[in-house]
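One structure coming up, written as structure tokens, with questions to follow.
Here the complex is missing one protein chain, while the rest keep their positions.
Presenting subunit A:
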Amino acid sequence: MTRRTVVVVGAGPAGLSAARAAARAGAEVTLLDASDQVGGQFWRHASRPAHDEHRYHHGWSTFTALRDVVASHPRVTLLTSAQVWALERLDDGVRLRVLVGPADASGREHLTLTPDALVLATGAHDRTLPFPGWQLPGVTTAGAAQALAKAERVAVGDRVVVAGAGPFLLPVATSLLRTGARVLSVHEAATPASLARGWGSRPAGLLGAAHKTGELGGYVGTLARHRVAYRLGEAVVAARGDGRVEEVTVARVDARWAPVPGTERTVAADAVCVSHGFTPRLELAVAAACAISPDRFVVVDDGQGTSAPGVWAAGELTGIGGAEAALAEGWVAGHHAASGAVDDPAVARAARRRDRSADFARRLEAAHGIRGGWTAWLRDDTLVCRCEEVDAGTLRAAACATGSADLRSVRLTSRAGLGPCQARVCGRTVAELVGADAASSPGDATEAPPAVPDRRPLVVPVRLGDLAALPDDPT
């Protein structure tokens, strides 16, 4: 009997969990990750884990157990440094194009996969709102600071300001402290009132979400020991410096995140780490024609199945729920992708854990979700698209000149979003600034699909030589 084949893309918490569940349910599993290690961004770690590696991570023992299973299970093939660069829809499933080898190297090995089932666990990346000077070296996403600290014990600067929105700022500040950086302060844009709305009115409300108490409480304790101020209702509204960040301007913001005039103050810093939440990596899901919700997540059913036949999704791709939810979702997705027994008690327990976490995403959005007033800190010369260096004034002029809020014409006129990152960094911001946000306009099934920034037929840039070396498909 030939076993059902399942490909899992992404080896973070959701993907690792999915691979294990699919193998347990009897499938032949291939687990792919673009990185040369497993763990995803959440468990990004030193390439030779240190004896105190667990101190840098939450749930490290959960990770090592999962890692050991996928590394040793006879029915799991683990492929790292494996970048999926395209997904094609076939009559009876999907075909994945993969390049295996060092990041962005030429001459990587081609691999083509046509599994019976696909689990997408591609995760999310930081979303950072633009502010004057954010293009200066020394301004990074919070995720960059976290990745460099966790994987290399390198601090992005010596005197660091952390800012943005969401509980993720806390572990980032903690990691920076561990690498020896001086964290000057942490600025959370959410006001105390919106925190209360999301997390409850008790002061500890932010820490009260199930499974997260210990994690966040630990971070707050570390910040307190290092006398790092955690300030609510504040934002970094500008960075300045000659060729690199030398100082940042912090201001109080109102409930809509508009800076309050007169509250600006300047802080000398050589790094500022800013993130305002996460945005899912949707390329493969869009290519597979999975239904995407108005708030830009993959729509899944109770079994984590997407609207695309043979495609399941788990983790941040389906909502920003954190690692606990991702592990539970991955379990359910992997099991069903493998056509596992419908009455499996362990899967039912995982589904219940997932359902208990569902509230987290809603609370997160209520407390820390981006509010429209932030655009008041933009100036006409503030870059919005970092790649093509398109500023806010040019963007607004392009929207006026094209006389429409159509994202495609604004992009072609201004070049915003057409650079190397392919609008990953600015796409949603551009859409919101020109009023073409797909999330806010009701879809009309009879019209052509909107020019969503996540539609990228090539998931990553591919060298022409590698395309030319693509082997013929079997017919």
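Note that contacts are C-beta pairs under 8 Å (C-beta built on N, C-alpha and C of every residue); 3 or more make two chains touch, one makes a residue touch a chain; residues count from 1.
Everything below uses one rule, namely that contacts and distances are computed from a predicted model.
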| item | value |
| --- | --- |
| Hidden chain of the complex, named as in its UniProt record, picked from "AzlC family ABC transporter permease", "(2Fe-2S)-binding protein", "Sarcosine oxidase subunit alpha" or "Aspartyl/glutamyl-tRNA(Asn/Gln) amidotransferase subunit C" | "(2Fe-2S)-binding protein" |
| Listed residues A:6, A:19, A:34 or A:350, member touching the removed chain | A:34 |
| Which residue of A:74, A:243, A:345 or A:403 touches the chain not shown here | A:243 |
| Which residue of A:29, A:76, A:144 or A:223 touches the chain not shown here | A:144 |
| Absent-chain contact - pick from A:109, A:152, A:254 or A:359 | A:152 |
| In subunit A, positions touching the absent partner | 34-36, 41, 46-48, 50, 102-106, 125-126, 135, 137-141, 143-148, 151-152, 154-156, 243-244, 386-389, 419-421, 424-425, 461 |
